[in-house]
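The other protein chains are all here in position, but one chain of the complex has been omitted.
And now, subunit A:
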Amino acid sequence: MALLARVTCLVLTTLLAIAGCQAKTVTYDFNVTWVAANPDGLYERKVVGINGQWPLPVIEVDKGDQLVVNMYNGLGDKTSSIHFHGMFQNGTNDMDGPSMVTQCPIPPGSSFTYNFTVNQNGTYWYHCHTENCYPDGYRQALIVHDKDAPFANDYEEEFTVTMSDWYHTLTEDIAPSYMSLYNPTGAEPIPNSFLFNDTLNVSIPVKPNTTYLLRLINIAAFVSQYFYIEDHTFKIVEIDGVYTEPTEADTLYIAVAQRYSILVTTKNTTDQNFPIVTVADTVLLDTIPSDLKLNNTNWLEYSKSAPYPQADIQVAQAQDLVPFDDITLVPSDGMPLLPEPDIQINVTVIMQNLMNGYNYAFLNNITYTAPKVPTLYTVLSSGNLATNSEIYGEFTHPVVLNHNDVVEIILNNNDTGTHPFHLHGHNFQVLDRQPPVGPNFYSNLNGGNPVNYDSSNHTTFPSVPARRDTFVLPPYGYFVIRFVADNPGVWFFHCHIDWHLAAGLGMLFIEAPTQLQERLSIPEDHYQACRAAGVPYEGNAAANAQDFLDLAGENTQQAFIPAGFTARGIVALVFSCISAVLGMAGISVYGLTDLNFHTMYTGPDAPNTTESVAMDNVQPKTEENTG
């Protein structure tokens, strides 16, 4: 009997092993607390640490694994959450992470478990997704290994490289000066330094004549980076988790939240070390302090004894670099262009001031304002009304998508800045972007007017378009993307510059709400976190669980600034005119009474002083002489 059991066990495990899905559960226990760090050597500051360490631990799983992250918020004074950037969370929308979208913010002292299957491959990252959070260091790489990747056997070793901007002040202390009456142009706070793998002066040891895989991730809050290796080219094999046909390039433009995997083949020599150069995109910076180091040099270390030269920057300014245009990449799975869309969403990025004098970011005329109940919980508690976008509030900018709709998003940019837009829960086909990445990227600024997408006049869409989950929107330009709504859930679509997200540059897709209600059930610890945070988890955007169509009390955006005279302005103007008229009447009266003096001094009642003057031959009546 025992023998049979053992044999069965063995057979089963072997079968499973043969099946290849050694699907295991990888568990991480994250105790989130404040620690101190000084990554740029310039300033020690409080950062968010996990299990007492910073930089944070890299999450590594294999494709198909079950990832479990048990998070405990030990920060004491700050809410938190984790978003696993790029993870589809298909069937697990409640594990996506954005606060007030798919969960409540996790208050200090609460625990929260993220548990989902990683049915995808590539390079990703995880970060906090509550307000003013992840720039405090709460972000790190998430690598999904895939031994079946098309290039799996093409490299000997892999390295993960994260690039970031870095502030010396806590984000919550910087934020009031950003959203402020005295920042009417919405100038983003300038970082104090830029980091490479959360430090500086990194050497990546390499052997000659070897191919390495470098996973590049931009984990910054704001600034994009140009990336190149002196004297080396490389092959792009993956973008945002999508394998691509290996394509040669020498310079990359990596915006916030984007990832690239590249294969670098080293040279035949061992007598030199080559700078790996990252150049900050200075076009994004409103002002550039003189002590800000914009370029960073790290090294491909061929030899420990060779010198480590600083990068030899040939260009005068960052935008003179010519990066590779990711829209030209071809996914290696050959997924064709999606058919004509079932729903087309046309939104325009606008930055505008509202009545409180702050500069807000809009998609069309809505600046994203968080609801009182996380939108996913509204879906789950609204019964038949889940498909009625009204219940989600006006200012969360919700759009309901039907299950398996082909969705096309046309995003126009009426702002002069670039914006890396990210869609949760999906990657999307990138069909068109004008102006393209390259030397003409900023050319629309010369015209002084934004150029919006014209559906009747555009470049032909590629037959096998590139796919990714974070795509850069050009200044005064546009892009067009498509995806299939095959993942029921509430998905955030937003600019990944953290300041702009705080200013409201985002919208929500309520995808297949009916299917979502059928398939999803929320674990108790999620609701427990809501109770601990005092956030309701049932009801519409106004937390009204009785009448979902009654949105009285929902969080609204500030009023628009009136274009012309308001009532009080007209009153003031009228009053001023009346004052002036009355004043002039007074002056006229005063002037006319001068008549009295005229008659007084020259008439029969003229005072004595005239007569008392002894003047020879003076006629008493002098007025005929003097008027």
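Quick notes on this structure:
In this section, contacts are C-beta pairs under 8 Å (C-beta built on N, C-alpha and C of every residue); 3 or more make two chains touch, one makes a residue touch a chain; residues count from 1.
Here, contacts and distances are computed from a predicted model.
Its UniProt record calls the unshown chain "Plasma membrane iron permease", which is the correct pick from "Protein ROH1", "Calcium and integrin binding 1 (calmyrin)", "Protein YAE1" or "Plasma membrane iron permease".
Only one residue from A:187, A:445 or A:464 touches the chain missing from this view: A:187.
Seen from subunit A, the chain kept out of the figure touches residues 181-185, 187, 286, 352-353, 355-357, 359, 561, 563-566, 568-570, 572-573, 575-576, 579-580, 582-584, 586-598, 601, 609-610, 613-619, 622-627.
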